[in-house]
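Note that one protein chain of the assembly has been removed; the remaining protein chains are unaltered in position.
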Amino acid sequence: MIQVDCPFCGKRNLTEFTYGGEAHIARPENIAEISDAEFARYLFTRKNPKGTHQERWNHAMGCRRWFNAVRHTVTDQFWATYKVGETAPLPPAGWDGVLSKSEFEATTETGAK
Amino acid sequence: MQRYSFLNILGKSLGYHKGWQRAWRDPEPKPAYDVIIIGGGGHGLATAYYLAKEHGITNVAILEKGWIGGGNTGRNTTVVRSNYLWDDSSAIYEHSMKLWEGLTQELNYNLMFSQRGLCFLAHSEHEMQEIQRRGNAIHLNGIENEFLTPGQVKEMIPEINIDCRYPVMGALLQKRAGTARHDAVAWGYARAADSLGVDIIQNCEVTGFDIQGGRVMGVKTTRGDIRSNRVGVVAAGHTSVVMQKAGVEMPLESVPLQALVSEPIKPVIDCVLMSNGIHVYVSQSDKGELVVGAGTDPQNSYSQRGGLDAVDHVIGPLIELMPIFSRLRMMRQWAGIVDISPDRSPIISHTEVDGLYVNSGWGTGGFKATPGSGNVFAASLAQDALHTIAKPFSLDRFTSGRLVDEAAAAAAAH
Partner (left out) sequence: MAQVNRVTGKGRVNRSKPVSFTFNGKSYQGYEGDTLASALLANNVKLLGRSFKYHRPRGVYTAGSDEPSGLVQLETGAYTEPNTRATMIELYEGLSAASQNCWPSVRWDVGEVNNLGSRLIPSGFYYKTFMWPASWWESVYEKAIRHSAGLGKCPEENDPDVYEHRHVHCDVLVVGMGPAGLSAALNAGRSGARVIVLDENAEAGGSLLTTGEDIDSKPADQWIADTLAELDAMEEVTVLTRTTASAYYDHNYITAPERVTNHFGPRQQGVRERFWKIRAAQVVLATGAHERPPVFAENDRPGIMMASALRTYVNQYGVLPGKQVVIFTNNNSAYAAAIDAKDAGAEVTIVDTRPSPSGPAFEAAKAKGIHIDEGYGIVATKGKHGVKGCEIAPLSNDGRSVSGKSILIPCDAIGVSAGWNPSVHMWSQARGKVAWDPAVACFKPDFCQQKVRAAGSCNGTFDLAGCLAEGAEAGVAAARDAGFDGIAKAPVAAAEEAFDLRPIYYVPSRRPVGEGKKAFHDHQNDVTAADIHLAHREGFISVEHLKRYTTTGMATDQGKMSNVNALAIMADLRGDTIPGVGTTTFRPPYTPTTFGAMAGQSAGELFHFTQKTPMWDWHAANGAVMEAMGDYLRPLAYARPGESTKAAENREVKMVRQSVGVYDASTLGKIDVRGPDATQFLNLVYTNAWDKLKVGRAKYGFMLNERGMVYDDGVTTKLGENHYHMTTTTGNAAAVLAWLEDWLQVEWPDLDVHLTNVAEQWAVCSLAGPNARKVLEKLTSLDVSAGAFPFMTMKEGKVAGVDARILRVSFTGESSFEINVPARYGQYVWEQIMEAGREFDIIPFGTEALHILRAERGFVVVGQDTDGTVTPMDLGMGWIVSKNKGDFIGKRGFDAPEVARGGRKQLVGLLTDKRDYVIPHGSHLVEMATQAPPVKTVGWVCSTYWSETLGRSIALALVEDGRARIGQSLTVRNINGDAEKVTLTDPVFYDAKGERAHA
């Protein structure tokens, strides 16, 4: 069972959260005008990547806040979680999904020393 | 094709079984094929078989990145049923069911298809209403099924606890439903397709598509480029990944679906027991293991492994319904990656690329559909037009809004 790092509460078991799918799918401003195909894309089309995924979580059994996360869909490792409205912290290209952002930074710091 | 029969086993046993041939060849890929199927699972293998058998198209390659039947075909809980609500669903699952009946003989491969019956429980007024609506719909679609009272359920499965927290209020029984030996389905189709001339090419991963002027011309693979202007993608779990290589985005999400088995025991339950209300389903394999279906993990993932929570959510209900199982033990748990469509119905479709077809989105229920899915997909590929049964499942439905919403039908409120 994975642990999810709620930006408001800290690390908790998966069972406290509900998953909200792909993040950053904004509701079209001009939703009344868009074509059926565009509407369908907004509603249904998903990147579903094998690798780095930006996604939404809700700490349903905790603070009830929705937040975003960057996670690797093969290793299930989180790179980072971040609040709605914050800029997505993205991992370096080709991230293998092993280290999290904080671990990665700790490693490079040690390397620098 | 070397015929399988008791007499042949008897004969071969005299030669210490050294006379058995390969079940299917291991050919090198040819430079071009009439049709390429991407994905050597049950659905892909069935597609190739029906292309060759029913449409005379034998110059077909199945490209499998690993080993055939290694995805969900070899990881599911082997349930076969056709008791779906909507007419479109009924049509394809019943088409499949009819093909299952007789498939062992047709393929000359014992699929251990066992129509032991599937008992679908209802635990509340709302669920009773749901099974009544569905049971009647199935009946009027010409598919035999019946309602059971709690007493009849108890008669069928004497060990069941019907007075639980969510008491068993009734059930829907489909007697023709049951189970089949999952691996055998892949192997049986592979052997039969191979004997008709289909090339099954394992360890061959598709790395890209050759698309010119909006038309597919071939695929690039780890074993070289292969030409074909008719390509069917049947890569459950990985459909999005493969289609992305053709520049096609899909309305799919991939999640791990979990299952587990107990240690083998002597026969104790003689039907498939299924409960959506408290969420568990269980049957017993011919080997004696209890095969228990769990749910999916919530998050998109391509890791073919289970977490604990999905299993946790199914063991309690299992013991609640069948308290005699409490002292038995879980022997193995695993997961397969399923791709889930927005309306929980499959996607059998042409795409924006001419000649490129996709068969996916079977979610948690693809195994039962293997023959039917392969059959209508083969017809669609052969005719370059969707088969009547496949039409409602095309990608167009997401734009038109004509969903086949099996998910919504079961939702609760009030």
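Points worth noting:
Order of writing sets the chain letters: A and B. Residues in each chain are counted from 1.
Note that in this section contacts are C-beta pairs under 8 Å (C-beta built on N, C-alpha and C of every residue); 3 or more make two chains touch, one makes a residue touch a chain.
Just so we're clear, the structure is a prediction, and the values are computed from it rather than from any experiment.
Residue in contact with the omitted chain (choice from B:E54, B:D286 or B:E352): B:D286. The omitted chain makes contact with just one of the residues B:V153, B:M243, B:M274 or B:L318: B:L318. Annotation for chain B: contacts to the undisplayed chain at residues 4-6, 8-10, 13, 16-18, 20-24, 26, 66-67, 69-70, 74, 87, 102, 104-105, 108-110, 112-116, 123-126, 128-137, 139-142, 145-147, 159, 161, 164-167, 181, 183-184, 187-188, 202, 262-268, 278, 284, 286-288, 303, 305-308, 311-312, 315-320, 323-334, 397, 399-403, 405, 407-409, 411-414. In the full complex, chain A contacts the hidden chain through residues 1-3, 13, 18, 20, 26-27, 31-32, 34, 36, 39, 43, 56, 58, 60, 64-66, 75-77, 84-85, 97-98.
Basically, only the chains that are shown with their structure count from here on.
For this pair, chain A with chain B, the centres built from the Cα atoms lie 31 Å apart.
Across the complex, chain B meets chain A through its residues 238, 240-241, 244, 249-254, 298-303, 307-309, 339, 342, 398-401. Partner chain B is touched in their complex by these residues of chain A: 1-2, 13-15, 17-19, 21-22, 36-37, 39-41, 43-50, 53, 55, 71, 73-76.
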